[in-house]
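Missing here: one protein chain of the complex. Every other protein chain is in place.
Each chain carries a letter (A and B) given by its place in the written order, and its residues are counted from 1.
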Amino acid sequence: MRARVSDRPPRAVKAQRSAGTTGIAASDARRAGWLLACVALLAVACLLSIAVGTRTIGVHTTWDAFAHYTGTDEQTIVRELRVPRLVLGLLTGVALGVCGALIQAVTRNPLADTQILGVNAGAALFVVFAVGVLGLTSIWSYVWFAFAGVAVAMVAVYALGSIGRGGATPVRLTLAGVALGAVMDGLSAGIRLVRPRAFDYLRFWDVGTLGGRPMSIALAVAPFIGVGLLLALTVARSLNAVAMGDDIARSLGADITRTRVLAVLAVMLLAGASTAAVGPIGFVGLMVPHAVRWLVGPDQRWILAFTVVCAPVLMLSADVIGRLVIRPAELQAGIVTAFVGAPVLIWMVRRSNVSAL
Amino acid sequence: MKALTRRQDGAPRVDFGHRVMVLRPSAAVSVRLSVRTTVVCAILLLLTLVVGVLALGTGEFSLPPDQVVRALTGQESGWARLVVVEWRLPRVVLALLIGSALGLSGAVFQSLMRNPLGSPDVIGFNTGAYTGVLVATAYVGHDYAQTSVGALVGGLLTAAVVYLLAYRQGVQGFRLIIVGIAVSAVLGSVNQWFIIKADLQTAYAAALWGQGSLNDLSWDQVPPVAYAVGALSLLLVAMGPSLRLLELGDDAASALGVRREPVRLAYLAVGVALTAVATAAAGPISFVALAAPQIAARLTRAPGIALVPSAVTGALLLLVGDFLAVRLFAPTQLPVGVVTVSLGGAYFAWLLARNTRGRK
Partner (left out) sequence: MNATPAPSDTAQSDAVETTGSAQTEAGLTPARLHAQGVTIGYDQRAICEDLSVEVPDGRFTVIVGPNACGKSTLLRALSRLLRPRRGRVVLDGRDIHGYPAKEVARRLGLLAQSSTAPEGISVADLVARGRFPHQKLIRQWSAHDEAAVLEAMEATGVTDLSGRLVDTLSGGQRQRVWLAMVLAQQTSIMLLDEPTTFLDIAHQVEVLELCVRLNREQRATMVAVLHDLNHACRYADHLIAMKAGRIVAQGDPREIVTAELVEEVFGLRCRIIDDPETHTPLIIPRSGIVTAPRTATTIHG
């Protein structure tokens, strides 16, 4: 078998798209090196996130804001605005990235992201319902609707995907997510167009942003994200086995159903919490795990490790760039992520020869 | 050629595992049709006819089916004729044309990408068209012609950019998809930015267009759409069965004499053009392109993705969707896209739950 690794898969064996490619950083030592570089990048992004804005703030002031708080304007900005924003960016960045990695592994589809399991559609539908039908208007009242929407959508998608013989196979999960997502999108579009007031509120909710959230939001969603990450870490190893196909996974002793259920649960917590906190920010969950896979190869543990570091880098740099480009106004992070991430993704796909996952 | 002689004794025909119909009117002309596919298509066409007559007969002024038929065949004059032929018929005709165009383009893309999620959306067409409309609405104006042109230019430009960015010694399906996703993500952001910057009315108009709608269509729009869809369908027929051979894998298709890259580009172009026509005429009506080929495949149980059943299913899907969009919350007319998405999605989910084909 070993000798055949380089050969194209013959038709006798169904091609397993996730196995076989090694990535740019092939050895563990090189991967560790890259990881350190990414951590450094993250540190820079954190510093910039504190320093850059309508008012530029130095490292000193930041330090003083905590060590010797005297209540100056700048110190207050750091404590009340910049730090909550940084924390939120870190939390949701990690959550969205890991979420994407999990979904891609579980559905064995490199194109999968939160969109595909109907997550965003579920959140949007519940928020639309809250605003359009129940008439809630404050953002804080519908945060939890978003969470509930994600939860309901995930449960429904998983239930629909696992009915019938064969259980929740990747393709069935994907199709179920697309189908239910489409129905929920249709319903929420219907409500919006019938109620223009809801439409007006929601066009702003649709664009995810890190700005204007107090620390309490970050603290409220942190436990969910924490539990979600723990779950993700516990299933990482079995996801490696699941990626090889159900049969091989079974023979390697992985409990497929348990792995899938735990992974879906983790996605629910991570996506629900981050969507509730910052709105539907796309592209991070799709792009980061994908790019990371080209760098480190198909091992889920490395993918998760790199995703945890790289996703907040994308999130924070999008946020920082958003503050800079149309100063003194701001572009929402949800808009900027695609501008930052897409060129990287295109560049990578053009120079790599990998044909699949 | 032993088998030939055996055949003349009325001996074994090929067992395809399903019933087939072989028509050989002369030595130069022969076709093989799956009985099930043919029957399914016929039933779908019949259903389309029934829904069409129903749609023509209901609304603010109700007409019984027989009067509708008389009006269509020219035996009725005056009021009934005006309502049926002048007011309602163009909408039904456009629903059928656009529906089949969407079904066909969905089939072409799903087959090319070998992915049930393959659609023109994948290479950013609809997002680009939306950007085009937003730009047109913001800087030019938002009457029907302006939005149509905006959509057309935006969509085609995006598709071309995606193709060029993905081109590197030929275009490989996977790279095309990734580049398409990246480019649509950027354009999606641009769209969001437009929507929050624009005043409510502009944003609302754009959102209404963004759901796809057959409202306010008249006979004026029928000829261009009919010619375009007709010509593109003929082109698909002329390209023959090479799409099915591409499904066997690139090497096998080449070995069987399919010129891979030109054929693939030609199919991409036709698929995009079909979507472009539909989008320019009625906005991005979602889900028909995605669901029609899948529903057709499950109904016909034919291998792979078939073009004709997808077109027929698409036409029926859009017609029913439009019928419901107009009647469901009358007098408020929903954009048809809202209905197709809910209807198609629900039906799709039901099919999935029934697992009729045991697809994995």
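Worth a mention:
As a working rule, contacts are C-beta pairs under 8 Å (C-beta built on N, C-alpha and C of every residue); 3 or more make two chains touch, one makes a residue touch a chain.
Everything numeric in this text was worked out from a predicted model, so none of it was measured.
When you scan B:V69, B:A302 or B:A346 for touch with the missing chain, the hit is B:A302. Considering the whole complex, the residue from B:D15, B:D199 or B:D216 that touches the absent chain is B:D15. Seen across the whole complex, the unshown chain contacts subunit B at 1-4, 6-7, 12-18, 22, 24, 27-32, 114, 169, 237-238, 240-242, 244-245, 247-252, 254-259, 297, 301-304, 357, 359.
To be clear about the criterion, only the chains that are shown with their structure count from here on.
If each chain is reduced to the centroid of its CA atoms, subunit A and subunit B end up 32 Å from each other. Across the complex, subunit B meets subunit A through its residues 115-117, 165-166, 168, 172, 174-175, 177-179, 181-183, 185-186, 188-189, 192-193, 195-196, 200, 203-204, 207-208, 211, 249, 286-287, 290, 294, 329, 332, 334-335, 337-342, 344-346, 348-349, 352-355, 358-360. Put simply, subunit A touches subunit B in their complex at residues 11, 111, 116, 160-161, 163-166, 169, 171-172, 174-176, 178-183, 185-187, 189-190, 192-194, 196, 199-200, 203-204, 206-207, 282-283, 286-287, 290, 331-332, 334-339, 341-343, 345-346, 349-350, 355-356.
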